[in-house]
Structure formats: structure tokens, C-alpha cells
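Yeah, one chain of the complex is gone here, protein chain that is, but the others are all in their spots.
Going in written order, the chains are labelled A and B, and every chain counts its residues from 1.
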Amino acid sequence: MAEIVFDRVAKIFPGGTKAVEELSLTVAEGEFMVLVGPSGCGKTTALRMIAGLEEITDGVVSIGGQVVNNVLPKDRDIAMVFQNYALYPQMTVGQNMGFALKIRKLPKDEINRRVQEAAKILRLTEYLDRRPKALSGGQRQRVAMGRAIVREPQAFLMDEPLSNLDAQLRVEMRTEITRIQRLLGVATIYVTHDQTEAMTMGDRVAVMRAGALQQVATPQDLYDHPVNEFVAGFIGSPPMNLILASLQEQNGELVLRFGDQSVVVPSSYRTSHRLAHVIGARVVFGLRPEDLELASGEGGALLEATVDLREALGSEKLAYLSFGADTEIVQQETPRDDGVPVRRRSRVVARLGARADVHEGGRVTLRLNADNFHFFDPETGASLRVGAS
Amino acid sequence: MLTASPPTRLRSPRRRRVTRGVIFIAMVVMAIVMLYPFAVMLFTSFKTENQYLAGHGTSTQSWHQLASSLPIFQQLLNSTIVCSASIAIILVVGVMAGFSFAKLQFRFANLIFLAMVSAMMVPLQAILIPEYVNVARFGLTNGYLGAVLVYAALGTPFSIFLFTTYFRRVPDELIEAGIVDGLGYWGVLWRLALPMALPAIATVTVLQFIQIWDDLLVGLLFLQNPAERPITVGLAALAAGRTTSIPQLMAGSLVSALPAMLVYLGFQRFLVRGLTLGIDR
Partner (left out) sequence: MSTSSTVTVPNATPRATRRASTSLLTKRRRRVGVVLTIPAFVLVGLLIVWPILQAVYYSMTYWDGLTTQWIGPSTWWQALHNPTMWRALENNALLLLAVPFALAIPLAVAVMLHQRVAGWKVFRSIYFLPTAISWVVIGLVAEHFFAYSGTLNSLLGDVGISNAHTDLLGSESTALIALGITFIFSMIGTNTMLFLTGLATLDTSLEEAARIDGASAWQIFRYITLPHLSRFIQLAFVMTIISAFSALFSLIFVMTGGGPGYATTTMEFLVYQTGFNQSQFGTAALYGLILFLITAVVGIIQLRLIGANDS
């Protein structure tokens, strides 16, 4: 049973920096788990602790049911794909892939068989006799994967393998990696800072920030039910709009006020969210860009805004809107040490259709999708949805 | 100080050509100056003693007589043996220590590294007397071992310095890949890092070869046995002798100079690369 378990794992560097705090996470056999987060969030450190390249300060790491805290990397039955590929420059592609097997003294024909097979899967067969410096970035990346595949390990560990490739190649390789992983069915931990990769590749995604695990869920779950402001703002591109508003009770209705706007909140939210303690106070109101559309006719939650900037992407238009001088839009940044989110003024983004009639400097009326409001505690950033832990 | 004009596309082509022409001539003049000793040696060696004193005439007599006035083959052999053995030690010790200082952080590593590098500044003369006494005490003035150890000790600090600098450039990821693949650090050194250090090895080899082959003092004191004399000591002895024929001396000098020149010319390519990477830290 090749599952990977982090049990309250922590990493504190000699200088006192807490790279990873009390991480508990289980990767099931065959699962593709993505660790995602901004740089410095501890995701790579966590990965390296599984690999055995980083000392574990606290907690227990197990692979396949066996505690591996004090086991050498080579005995952990894991294979790693490095960010810069780390191919051995003086060996051919074939030798690179077979190296680990040669060290373990596997019989030559077995080594050959595995290398050939992996080369076929990765379409590297014609490059087997080349040296790494004669290969393109994408090919090198595939060799790095090949080196991992032939090991037939219990787990694949991948450290931002696509970040050195150009955009188009990245998209291509994304599907390759996913395909291969499904084919081989090996538990995989994949580290990246790119939320698109996380969303498209992972069976489950673990979002990390400043060493702490924020949320681990399926991509869709993360998208629909983010557990705090950070996850909400991190997952999804363009990110969720987070608006600091005051929530008031008016004539029995809940109303959000920001700037000179007010939006009625459907009463269903009283039960689905814990709003009691913020009524009469401020709350962070979250709305995804696609939940804003150009209003046609009356009715529904409406907002008036000025279009500051407009981006036409061909398939859609993004409108960057502002409401009024004193509307505080929250954008997640690297938190301070006390964990309080740093806020800064920004604009609301709306994702509109390709033919939307918006002009820079013009005023528009937008309808909000009242089914998809998100609420977060203004002090802690935690989601106020009932059931979000 | 020569004011060099870098070739520019902004100057008129004619002026550029003139500049390059001047430079070329300057380089030729310089080359003549540099090659002068060789010319002297060459021309002088092809005379007999009498012809040399008279100032003209050529003959190959001095070359023929060379082997009889100087056990030249024996001495060349000695120089070769001592050089090879010393360089072998310098390389092995240097590679090991260099890799260790560069990649394997252990307690006091920095301190020891600093000590090694400062050892580069110890001139031979400072330790000569005690060294001689020690070596004599161990009976090592006979045989090559004494001289080899002294040369090795003198050349090791620089070797360590160069290899440490060089190995620092090996990406950590590469080492980690080796570790994950199953190598121990020992294996990483010999199978991964070493093949990448070939330019540095060539650099150390050339520089130390020249240093040791051309050295006089150590050979003079630690290889006193005439059968073990290196070529430099042999030449110096010949020069000091009363009945020395100058042409023969020149012939001997040429022979002694040849190996070092060949080694240099052969390893030239690596030398530049190795020095660049070694110093550019």
C-alpha cells in the first residue's frame, strides 16, 4: 500500500525560520497530489522531506506504511524529478535513465527493458544516445521523467518540473505528465506555484502558505468552497474579487454596503453562513469574476461601476472596475508574521463575454450572481460558510 | 601603457585596419623578444665550443657529446618520475579535499579551508631547513619519496583552492539526483563530480608540472644522489662546472625545456578554461 503520510511534520531551519508547520497530509496510492502555494510557502521543503533531502525537525513521514524519518533517500523507494532536471552531463540519455538501476546492480537486460519502455512512453527512443546538452528543454524534461519512471518506485516526487519551459511547451507537457501518471498509477506529489497546473493536474490539491497547510481538496472543491481568503484569492485566474464591505440589517434584509453601492444578500445565506457576528460590522465579500455580468433589464443584485481598464482576450473580455474612492478591495499578499492578511487597494475584475460592450472610462451596470457569494471573516480571513473548517 | 582601441564599427575601416596593423606589428616584436632565448639556445647548441668562442660556424658535435657530459636520459627520467608521482598525489588529495570543502559542509570546514589556502603563501625557504632535517631523519633523502612528498605538500594548497572553487559550481540538484538514485557521497565525487572537473584537473596538472619540472631548490637538496638527479639540477651542476661547454649546456637546456613546453601546448585549451572558472568566483 504505497501511500505517503505526513504526520504533524515540521521543519525549522537552524536560523529559526519555520519552513513547514505541523503538516498532516495523506496521499493515497495512485493519487496525484499537487502542493501549491506562493514561493516560500514550504511546499518544496515538504517535498524534500519526503525525498530525504531535508532533515525532519518534528513529526513523522511514512511511505508505504513504513516510517522513513531516518531512512536514506535511496532506500525510500522514491524517484524525483528536479526543477532543473539535474541530468548527468557526461552520460547519454540512455545512461542517465539507467544509472540508478545500474547502481542497484539490476541485470543488464532488465535495465535495458525498462529504459526502452520508458523511452517509448516518453517518445525518447531516438534520443537515447544523445548527451543532455544536445537536447531541447522539453526533451531534457522528459529524460528527467524517464529517469524517475524506470525506477518503478512507490512514489514520484516532482519539484516544479515545468517552470523552466516556455508557455506553450508547458501546456503540452502538463497533459503528458498527467497521462503518464494515470498510466503508471503511482502516487505522485507535484509541487508548483502555478495554480493552473494545480487545478488541471491534481486529483487533490493542497494549498500552502507560509509553511501552513491551508486546505486540501479536489480542484473543484477548492474553487467552489475555499476555506479562507487566501485560498479564495489564490485559486482561479483572474483571482476572486474580495471586497471589504459592511454588512447591515435593513428592513429585515441583509445588505452589503461599500462605497456608495449596496447589494442585497439573499436570506438563504443566513443559514448557510455564520453571519451573526458580523452584522453591523465589516465582512470580506468574495465574488468570482465570472459571477459578474452586464446587466440587461432590471432585477437582481446590481452594481454601478466605472471601467478603468479593459482586456480583450478574444474568447472573453476582462473589465477592471472601480466603484468609488473609498471602496477597499482586498488582494491577498504575503502575510505578515502575525498571519493577518495584508490588504491593498485594487480593482474588481469582471469576466464578460467577447462581445460585451465596455469602453474604458465608461460606466456600466453589472448584475451579480447571488448564488455564488462568498463571505470571509475580516479579522482572520476564514470562510464564514457553515461547514468550512 | 598601450592604449588599445577595441575594434569598432564606428571608425572608418581604414583607420581600423591601421590600428590592427600596428597591433600586429607590436605582437610580432613581442614574439621576437619572447622567442629570443629559444633562438639563442638553438643557435648556440649547434656549435662546438670553439665555434662558439669564435662566434660562427655550426656543427652537431655538441649534441652528440651531450649524453656523455650529462647523464641526460637518466635525469629526464628522474624528472618525469618525480613530476608524475607528485602530480598524482596533488590531484588526488586536491580533488578529495576540494569536493569536501565545496559541497560537504562539516564542522570547522571553513576554518580548515582558510588554513589550507593560507598555506599557499608559505615560501619554500621558510620551511626548507626543518623540512630537510625531517626528511633526512626518515632516511628519505635517498630515493624519490622525500622530494615527491615535499613537492606534493607545496602544490596541494593551490590545487585545493582551484578544485574547491570549481566544485562549488556543480549544481546541488545534480548531487541530490545522484543521492536519490542511490549513490553515496563518495560515489557522487568519483562518478559525477570528477568527470565534470576535467578542465580543473588539466589546469592543475599543467601548472604543477611546470612548477615541479622547472624547480631547482627541492631537487638540489632532496635528490642529491646523482642517480636520482632531476634535469634542472643536472643542468645547474653542469653550468657550475669549469670545463663546461656552453653549446652543450644550451643543448641540454633545450632538451629540458621541451617536455614542459609540450605539456603546456597540449593542455592549453583546458588551461584557459580552467583558470577562467577558477578565478571568476
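Note that in this section contacts are C-beta pairs under 8 Å (C-beta built on N, C-alpha and C of every residue); 3 or more make two chains touch, one makes a residue touch a chain.
It should be emphasised that the depicted structure is a prediction, and the values quoted were computed from it without experimental measurement.
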{"item": "Touching the absent chain when the full complex is considered, from B:85, B:189, B:202 or B:223", "value": "B:189"}
{"item": "Sole contact to the chain not displayed, among A:3, A:29 or A:58", "value": "A:58"}
{"item": "Residues of chain B (touch criterion as defined above) contacting the omitted chain", "value": "1-8, 10, 20, 23-24, 26-27, 30-31, 34-35, 37-38, 40-41, 44, 55, 89, 92-94, 96-97, 99-101, 104-107, 109, 112, 115-116, 118-119, 121-134, 149-150, 152-154, 156-157, 160, 179, 184-186, 189, 210, 213-217, 221, 232, 235-236, 239, 246, 249-250, 253, 256-257, 260-261, 263-265, 268, 271-272, 275-276, 279-280"}
{"item": "Chain A, residues in touch with the chain not shown (by the definition above)", "value": "7-8, 12, 24, 52-53, 55-60, 67, 69-73"}
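The working rule: only the chains that are shown with their structure count from here on.
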{"item": "CA centroid of chain A to CA centroid of chain B, Å", "value": "57"}
{"item": "Footprint of chain B on chain A - complex, ascending", "value": "51-53, 73-74, 78-80, 82-84, 86-90, 99-100, 103-104, 147"}
{"item": "Contacting residues of chain B [partner chain A, same complex]", "value": "171, 173-174, 176-183, 187, 192, 195-196"}
